[in-house]
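With one protein chain removed, the remaining protein chains of the complex are shown where they sit.
Chain IDs A and B follow the sequence of writing; residue 1 opens each chain.
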Amino acid sequence: MTQLPTSTDRKLGLVIDLDTCVGCHACVISCKGWNTENYGAPLSDQSAYGANPSGTFLNRVHSYEVQPEEGAAQLIHFPKSCLHCEDAPCVTVCPTGASYKRVEDGIVLVNESDCIGCGLCAWACPYGARELDAAEGVMKKCTLCVDRIYNENLPEEDREPACVRTCPAGARHFGDFADPNSNVSKLTAERGGMDLMPEQGTKPVNKYLLPRPKDKMEEIDILAPLLAPIALEPKGFMAWLDKTLEKI
Amino acid sequence: MHPAPSVIIFTSLSGLGFGLLVLLGLGLPAPTGIMAFIYFALAYALAVGGLMASTFHLGHPERAFKAFSQWKTSWLSREAWLAVAALIVMALYGAGLVFYDLALAPLGWLGASLSLATVYSTSMIYAQLKTIPRWNTPLTSLLFVILSIAGGGLLAVQIPVALPLLVGAGIVQVVYWIWGDQAFDESGTNMASATRLGDQGSVRAFEPPHTGTNYLLYEFVHVVGRKHAAKLRIISLILMIGTPVLILSMNENIFLILIAVLAHAAGLFVSRWLFFAQAEHVVGLYYGKR
Partner (left out) sequence: MKDQPFVDTSPKVSDEVRKTTCYMCACRCGIDVHLKDGQVAYIEGNKDHPVNQGVLCAKGSAGIMQVNAPSRLQAPLKRVGPRGSGEFEEISWDEALDLAVSWLKPTRERSPEKLAFFTGRDQSQSFTSFWAQNYGTPNYAAHGGFCSVNMAAAGIYTIGGAFWEFGQPDWDYTKLFMIFGVAEDHDSNPIKMGIGKIKARGAKIISVNPIRTGYNAVADEWVGITPGTDGLFILAMVHELLKAGKIDLHYLAQYTNAPVILDAESGLLMRDKEGKQLVIDHATGKLTAFDQKGVSPDLNGKHTADGLVHKTVFHSMVERYLSAEYAPDAVAEKVGISAGRIRAIAAELARVAFDEAFELDQEWTDFRGEHHTKMVGRPVSFHSMRGISAHSNGFQTCRALHVLQIFLGTVEVPGGFRFKPPYPKPSEIHPKPHYKVTPGAPLDGPHLGFVHGPDDLALKEDGSPARIDKAFTWENPMSAHGLMHMVISNAYAGDPYKIDTLFMYMANMSWNSSMNTKGVIDMLTDKDANGDYVIPQIIYSDAYSSEMVAYADLILPDTTYLERHDCISLLDRPICEADAAADAIRWPVIEPDRDVRGFQSVLCELGAKLDLPGFVNEDGSQKYANYADYIVNHVRKPGIGPLAGFRGDGTNSGRGDVNPEQLDRYIANGGFFVEHIPAGANYYKPWNAAYQNWAVNIGLFDSPQPYLFQLYVEPMRKFQRAAEGHGERQPPEHLRERIKLTLDPLPFWYPPFEDNQGDENEFPFHALTQRPMAMYHSWGTQNAWLRQIHGINPLYLPTKVMQQSAFKDGDWAKVTSAHGSIVVPVAEMAALNESTVWTWNAIGKRKGAWALEENAPEATKGFLLNHLIHELQPPKGDGLRWANSDPVTGQAAWFDLRVKIEKTTVPTESQPNFATIKSPVGQGPSELIWKVGK
């Protein structure tokens, strides 16, 4: 079913806070663990203990250095997984209908039993969100933990994607962007949530919150220090101290 | 992009095969009997062989039939339908020529159109991808189609058709390369738009997410051999265009024409290798690579 729905009832997705992400890769491995054991084929690893280890991951954390025109360079950790685009090009290119966008919540999924492993959806995705599993030969991607978020075998508080549940710094937020009062909609509005590669026209659901400005503590003029001296040498200081103590 | 042999063979051979079918459908030439059989056998071997090769890179070739289902949206699915339709129609048309000395011209024209549409749909599999700026242009379709029928003309030994088409294909190919070399930079997708960090300063990829490799890097970030691109382009042009044009314009000796065909095919393979190897996917930006 590779026609995109004209609209979805809900728009589930993630807000990723680049100001808070410390780059610990917790989300990467939690995702690997859950999705190896759950939806579809396991995420396999090749050369697992060998010379050229590689494997299927649905979420990876990049890092970038940003050099401002003045001041110190900054390091930004950058988690990236499927953005569950509204105009998902990966869906429309699929020849078999294995890739589809769910009408009820907008999650983009691969029905693995229909996937021929042609790779075209990965070609069409600008974000690198899809990886062909080398062992199973089917396309793997973030399911937004569709088998967690509605899972009645999990306590209600755990019905969120594994990456969100595990994120130690709380840099990942899950919710419904169609609901203007949801946590993710509010965060996006407050902090100016960004689309990645907007020019690609994919209309990503996931939003990124940019790092707040850094290194803004101004260097003060030596002649007008913020801390006004009360004494410059010990004797004067002790005299000040006596006076001050008297007042207490 | 990773220049996988399967996709190079697929696009090259099926292009030649369907190109030949276009010519045959148009009655250029319109052989009968055993000659018709040879022409059609060659066309089918190339077209079907190419299509078969395309399944080699599938994770699940046994499910390939499912690829017919999404003709409404998927160019790959459309290609599958069109290829089958072209092959059936041209089979009927060919059967008429081989067994009944009968040229059902409207059927041939229909078959030619379907064959041309097949090549076009193949091209659109690539041209539709915004993620690969070098491909995301009507020039891709023009190149595929003109190379296809030029090659078909060569195979069909239709010199008056083949010569101008080959020259035209050469021009399109050169334009395509020149245009393609700036396509990525002109696409508007760059490190700043990929990360949205551009307002804070110049962005540089630091550590990759994994020190090990992955499917994306293997499939989309192919840099091996790119530095020889200029040389390969010249080789491709000489083989694919120059040699056949030279031979066709001088001589109709069948052995020389065979050499022209082989040179063209070899040049076409080089061109297609470059088509993939030089194509840069925007996902490379996330890895600080092109």
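Here is the rule we use: a contact is a pair of C-beta atoms (placed from the backbone, for glycine too) under 8 Å apart; a residue touches a chain by one contact, two chains touch by 3 or more.
Model, not experiment: these values are computed from the prediction.
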Original post:
Looking at A:12, A:58 or A:76, which makes contact with the chain not pictured?
Top reply: A:76
Original post:
Which chain A residues would touch the chain omitted from the figure, given the whole complex?
Top reply: 1, 5, 19-26, 28-30, 32-34, 36-39, 42, 44-55, 57, 65, 67, 72-77, 100, 102-104, 109, 111, 114, 135-136, 146-147, 149-154, 157-158, 162, 165-171, 211-212, 214-222, 225-234, 237-238, 240-242, 244-245, 248
Original post:
Mind pulling the chain B residues that touch the left-out chain?
Top reply: 204, 206, 209-212
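We take it that only the chains that are shown with their structure count from here on.
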Original post:
Quick one: chain A and chain B, Cα centre-to-centre, how many Å?
Top reply: 38
Subject >> Touching residues on chain A, where the partner in the complex is chain B >> reply: 2-3, 18, 28, 52-57, 60-69, 73-76, 78, 80, 89, 91-98, 114-120, 122-128, 131-134, 136-139, 194-201, 208, 210-211, 213
**OP:** Using the touch definition up top, name the residues of chain B that touch chain A in the complex.
**Re:** 1, 57-61, 63-64, 66-70, 72-77, 80, 125, 128-132, 187-189, 191, 193-197, 199-210, 212-216, 218-220, 281-283, 286-287
